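Removed from the display is one protein chain of the complex; every other protein chain stays in position.
Presenting chain A:
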Amino acid sequence: MKLKMFLAASALAAVMASPALAQQISVKAGVLNDRSGLYADLSGEGSVIAARMAVEDFKAADKGIKVEIVSADHQNKPDVGSTIARQWYDQDGVDLILDVPTSSVALAVSQITKEKNKVHINSGAATSDLTGKACNANTIHWTYDTYALAQGTGGAMVKAGGDTWFFLTADYAFGHALERDTAAVVTKAGGKVLGAVRTPFPGTDFSSFLLQAQASKAKVIGLANAGGDTINSIKQAGEFGIVAGGQKLAGLLVFLTDVHSLGLQAAQGLVLTESFYWDTNEGTRAWSDRFSKLNGGKRPTMVQAGVYSGMLHYLKAVEAAKSKDAAAVVAKMKELPTDDPLFGKGSVRADGRKMHDMYLFEVKKPSESKGPWDYYKQVAVLPADQAFRPLSESECPLVKK
């Protein structure tokens, strides 16, 4: 009899305890980026490492959140990216997709995320349309965008007297957005855009386009491209004596890995805008040391840092919302302030824009650099509210005016 009572009591206790057990939330995050092409070094496996570090630093397991991370290669093709995103959401139970460089792929993945009501935290893509006319309640754009790049590099070049521009534009969503946003900054500051040429993506030989830019006699040649395209354009501009001839190059999107690949000899003096550089303060240095040990000695790019920061904030929101429901988590992400050693304090705006300062850097001369990865000196800080598009100009339907 006593035994029966005991069994019944323990059964009851088990039933009572089970709601507590159900509190265990398991989250599956997919890092979707370029793992084999021209953006593989600036995102790729490094972004996966960054996401794992975020899970580790958050101590997710101790807080009852079980996190699994998967990854895939979208090959910079919107169709490939869409297929993977659908499969992850429909069949593999993925809750959020991180990173996604290449604007055309990012726009597609963002749309699918909205359809499936999941979460997309974009770090790698540039187009400001992600929080502009293509914004949605499921997408957060983390690290940078074409608007901020244009404000940073474009604004600085015009201020320094570069008031006539010619663009070399990568012929897809990203290049078009970057050209549009930069041209707006240039004309607003009283400058003039003399012309633009749309270059097939990805390209190898830019000499023909550079010659057209040279013939335009514009003071500044704006490179609205990225990765290998930028590297080749800068290399070949040097060869054709463009900089020596008095025209200035504006690398509108240059990553740390691009500078590493160009070498300081070719890249010195280049002005560029980024939201993260490993050698900024104690916090970034400590994190970057840990990162580079896991990533074969390579220092993190801002894209990889953004994946870390985005993942961390997502986990904080899941913990606060006690749920992984997309609407609840995104609402929490927008409500809670962001804070991490890499980007400092910030916030996520109603349109999904993550707000933090941007930095204007200049690439060091070979004589100023202490060795590999010591490449930037800081020229200026752009406060978040000046760097990113103000809500009053937003085309995003989520923003009530």
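Points worth noting:
The working rule: a residue touches a chain if its C-beta (ideal position, glycine included) is under 8 Å from a C-beta of that chain, and two chains touch if they have at least 3 such contacts; residues count from 1.
By definition in this document, contacts and distances are computed from a predicted model.
Chain not shown in the complex: UniProt lists it as "Branched-chain amino acid transport system permease protein", one of "ABC-type dipeptide transporter", "Cysteine desulfurase", "Branched-chain amino acid transport system permease protein" or "YceI family protein". When the omitted chain is restored, the residue from A:K116, A:R198 or A:K377 that touches it is A:R198. The hidden chain makes contact, of the residues A:A61, A:A160 or A:A215, with A:A215. Checked against the full complex, the candidates A:G93, A:G161, A:G245 or A:G269 give a single residue touching the omitted chain, namely A:G245.
Think of the hidden chain as still there; on chain A it touches residues 36-42, 44, 171, 197-200, 202-205, 207-209, 211-212, 214-215, 227-228, 231-232, 235-236, 239-241, 245, 257-258, 260-263, 265-266, 298.
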